[in-house]
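Left out: one protein chain. Kept in place: all the others.
Residue numbering begins at 1 within each chain, and the chains themselves are lettered A, B and C in the order written.
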Amino acid sequence: MYSTFETEITIRPDDIDLNNHVHNTKYLDYVQAARYEQMIKEYKMSMEDFHSLGYNWVASTAHIEFKRALTLGDKIVVKTQLKSYSGAQVVVDFWIVKTDSQKVAAEGYLVYTMISLSSGKPVRLPEEIIKKYTV
Amino acid sequence: MYSTFETEITIRPDDIDLNNHVHNTKYLDYVQAARYEQMIKEYKMSMEDFHSLGYNWVASTAHIEFKRALTLGDKIVVKTQLKSYSGAQVVVDFWIVKTDSQKVAAEGYLVYTMISLSSGKPVRLPEEIIKKYTV
Amino acid sequence: MYSTFETEITIRPDDIDLNNHVHNTKYLDYVQAARYEQMIKEYKMSMEDFHSLGYNWVASTAHIEFKRALTLGDKIVVKTQLKSYSGAQVVVDFWIVKTDSQKVAAEGYLVYTMISLSSGKPVRLPEEIIKKYTV
Partner (left out) sequence: MYSTFETEITIRPDDIDLNNHVHNTKYLDYVQAARYEQMIKEYKMSMEDFHSLGYNWVASTAHIEFKRALTLGDKIVVKTQLKSYSGAQVVVDFWIVKTDSQKVAAEGYLVYTMISLSSGKPVRLPEEIIKKYTV
């Protein structure tokens, strides 16, 4: 089991939709924003660092189950955890949790593929990166 | 097997992200925009019609597999097909297809739950709605 | 001269556009997010409080001058200041400032109109609200 990382996200008015709740696709944007920050703070290897090495991360699969609506006043935290890695891919589980009630608003997973910036093709994860990620 | 419906979507500049491609969560917005239009044109029962009956549809699960990047100039069509229904839910399969090459840019499914506008609770699909949807 | 309020905004990956900068319309979303928070923290009268009184605020005019591009790593603060009020409207000046360099990334103003939630028509600002806002 790998570490679980947490990132607070501030819900913005422009995230709210016609049902007066956070728009459903924004949940995935929150997770990706959290992940972006965790690359810097937790893995000490930012997206820009990957770019400098000629790599990029792209989402290959997104799966999300919506459990509870989020509203503009809600405080939330995004938790993520590396589940597994293989070839050019990592599977990252996530949970969006309401801070006050500790109830899960949504959960799911993202499969990210590391690609070469120049060719756009998947690149097998180097040992060095696996080491950094499997903490 | 139920009918497959098709809706053309116009990619907008504000859909493009830092990788110069359509942002990954926008794919799901395209599917939902297509579905919204198909409710009117294909099922002859718009979201507003559901609201008038005291119902609303919310996404319970979204699953998407990204196959090909989309760029600003791409012409795309969203295809959807009811896969199954049960209780208060429908499962809708979708494909985002590049018009020129007929290649699939993404595919997946959405589980939608019909809820009561007043209580927010799931409502078992009435026969009348099942009949309209199972075409 | 009325008080200047400051709110930190976190730039998210989904705010970045095809030029690899914060998308230009997101600047206005940042200002409105800041303003929303300032209603709670500074005026002690949240948007929800206005709603309870049967009022709503809508933007009537937005004017923004873009001075510097913002990128994903930038730290920013939104400063706003009530400039004037009249009838049903307030004019709010704003500046988006890069925290590190203290350089202005954008500046402009928003004209907000207070409307009745039921009729949608403008409502002359009551003395009580003017008093709260002219601090």
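In the analysis below, a residue touches a chain if its C-beta (ideal position, glycine included) is under 8 Å from a C-beta of that chain, and two chains touch if they have at least 3 such contacts.
The structure displayed is predicted, hence computed values, not measured ones.
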item	value
Residue, one of A:Thr7, A:Thr25, A:Ser60 or A:Thr113, that touches the chain absent here	A:Thr25
Residue of C:Leu28, C:Ile76, C:Ile96 or C:Met114 in touch with the missing chain, whole complex considered	C:Leu28
Absent-chain interface as seen on subunit C, which is shown	19, 24-26, 28-29, 32, 56, 58-66, 69, 120
For subunit B, the residues touching the chain missing from this view	9-10, 12-14, 26, 29-30, 32-33, 36, 47-48, 72-73
Touch list for subunit A against the chain that is not drawn	13-14, 16-18, 20, 23, 25, 72
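The rule we apply is simple: only the chains that are shown with their structure count from here on.
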item	value
Relative orientation of copies subunit A and subunit C, as a Cα rotation angle in degrees, nearest 5	180
Inter-chain pair with the most contacting C-beta pairs	A-B
Where subunit A and subunit B are represented by their mean Cα positions, the distance between them in whole Å	23
Mean-CA-position distance for subunit C and subunit A (Å)	29
Length of the line joining the C-alpha centres of subunit B and subunit C, rounded to whole Å	34
Residues of subunit C touching at least two other chains	13-14, 72
